[in-house]
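For this view, one protein chain was removed and the others were kept in their places.
Moving on, here comes chain A:
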Amino acid sequence: MRFRAKIVDLACLNHFSRVINTIAKLAKTCTLRLTVNKLYFILSDRVANGGVSMWCELCQGNFFDEFQMEGVAADHNEIYLELMPENLSRALKTAQNAKAVKIKLTNKHSPCLKVAVELPSLSSSSRIVTHDIPVRVIPRRLWNDFREPVVPDFDVSIYLPVLKTMKSIVERMKNLSNYIVIEANLSGEMNLKIETDVVSVTTHFKDLGNPPWASEDGCQSSAQGRDLQSMAEVRIDIKKLQQLLVGQQVNPTKALCNIHRIAKSLRVGRDL
């Protein structure tokens, strides 16, 4: 099992750091899955009630200048590591003007992800800052736990409004209620509602746009027959929603939300 990667471009480093910071805000521990072309940050929370699960897929070519990976075996050319994203975030925090950042999987006393940052210095040779982040290698038998979540048969899929706006609204609503109702329809309308004994507040968004989904074996075909105006709604824990929105440091090109009424699940996906 080997892994080494290198980033030399500051913009890429910055972008990568911001992705890591976002993930660090969402989860204390997460799984890093490395394949030949991609990195995945996965959090699968098995809590049935309002748990948060996360799947983040990054194309390594977008960030790394060098990326070499040898998985656990030839036919399973992947590596699964469990780590604390906070550590990675901290390691990259002070690397923002680095000449190069190298990441390597090592196993001196125990498995570690070694982040070596080469910083410019006044003297002839650079300053090298090394961070050894302890990781746990996840054995192959547990890999099934981290499969990509299947896009469920949702009722409505809609693009989210500007996340900053949504965040500030949700933050104010948090003071009034523990649960928030999100409803959306296929005409690009979305409402955020809270309702308590004393007050009910609704914020309306219009013209958000709905992402086109290619119909696959009829699972979306019901959408075609559906009334475009009818709202699909879910009620979720407002704190979890806010946690998700607060962590966003990367401005996504697209953020969309899928609502599955029956399963009462809300899926927010973003292209980073």
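Brief remarks follow.
As a convention for this text, a residue touches a chain if its C-beta (ideal position, glycine included) is under 8 Å from a C-beta of that chain, and two chains touch if they have at least 3 such contacts; residues count from 1.
The criterion applied here is as follows: contacts and distances are computed from a predicted model.
The chain that is not shown carries the UniProt protein name "Cell cycle checkpoint control protein", picked from "Prolactin receptor", "Golgi pH regulator", "Cell cycle checkpoint control protein" or "Afadin- and alpha-actinin-binding protein isoform X3". Only one of A:S125, A:N144 or A:Q229 touches the chain withheld from this view, namely A:S125. Only one residue in the set A:N37, A:Q68, A:T94 or A:S200 touches the chain that does not appear here, and it is A:T94. Between the chain not shown and the residues A:N37, A:S110 or A:T165, the one that touches is A:S110. Annotation for chain A: contacts to the undisplayed chain at residues 87, 90-91, 94, 109-110, 112, 121-125, 127-134.
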